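Left out: one protein chain. Kept in place: all the others.
Moving on, here comes chain A:
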Amino acid sequence: MTTSRGGVATDREPTARGSGPVLSVESLRKVYNAGRADEREAIADVSFEVEAGEFVCIVGPSGAGKTTLLRCLSGLLPLTSGTALFEGAAMQRVPEQVGVVFQDYSRSLFPWLSISRNIAVPLKVRKVDRQARERRVREVLTAVGLGDVGKRYPWQLSGGMQQRVAIARALAYQPDLLFMDEPFASVDAQTRFDLEDLILRVRDEYGVTIVLVTHDIDEAVYLADRVIVLSPAPSQVKEIVAVDLAKPRSQAVTRSDERFTALRQHLLELVTAS
């Protein structure tokens, strides 16, 4: 088994393009309601690094603080202690070049805006002029495999299509790093496979680094270059597993690979072992 503990995996494919990790997490700790009677330690001690262009999945048993970790990393929650550096700088708020896709697309898309206007929101915030906005919206809609739906509203689309819109919105401002919190957990199995392939394709096209939280081990193995396994709360990094499956991956071929089965088995043992 090609594994390595702690920070940097040694036997990973050389995907880094820039110098230094995109994301580096050192002794991250998160305690809710610190100092109060209902104090709860969600994350005990988590350290890892993510190189540019890498696809990292975070798995763990339910209640392992996966979502908390992602919220801390993306700057939505303050850390109790430790550091999370994005491109070498500490995160005060959500950094400009970071995108986040939430699980609940139906709540995270604004129902009062059409699809185009939803996607254009981050561009408007960045004061991109109207023509460039329209061009960009068309581009990302095509990139996520949605055609001419710009004038429609999120609630007029199916779940899978809505999540595509959410991904398109995150891509609109070309982030360096994309955080995804169980992005495919609320769609049916077939749509899920499609979206998995979509995100792999988008990763290649845009060269974006992706950190994806999931509770689905198959999904983690299928998507990731490395899988970070968290222990039950208060979480620690149990192991970082390098996924040495051939690329590009395909649902039919990759999932029937012996290596896939072995990795899956190993991760399953890690996650279910208490």
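Just so it is clear, a contact is a pair of C-beta atoms (placed from the backbone, for glycine too) under 8 Å apart; a residue touches a chain by one contact, two chains touch by 3 or more; residues count from 1.
Methods note: contacts and distances are computed from a predicted model.
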Per UniProt record, missing subunit out of "3-oxoacyl-[acyl-carrier-protein] synthase II", "Multicomponent Na+:H+ antiporter subunit D", "Oxidoreductase" or "Nitrate ABC transporter permease" is "Nitrate ABC transporter permease"
Touching residue (missing chain; options A:Glu26, A:Glu41, A:Glu134 or A:Asp194):
A:Asp194
Contact with the hidden chain (one of A:Arg138, A:Arg152, A:His215 or A:Arg255):
A:Arg152
For chain A, which residues reach the chain that was dropped from this view?
74, 76, 93-94, 96, 98-100, 102, 104, 107-108, 110-114, 121-122, 125-126, 145-153, 155-158, 160-161, 169, 188, 190-191, 194, 198
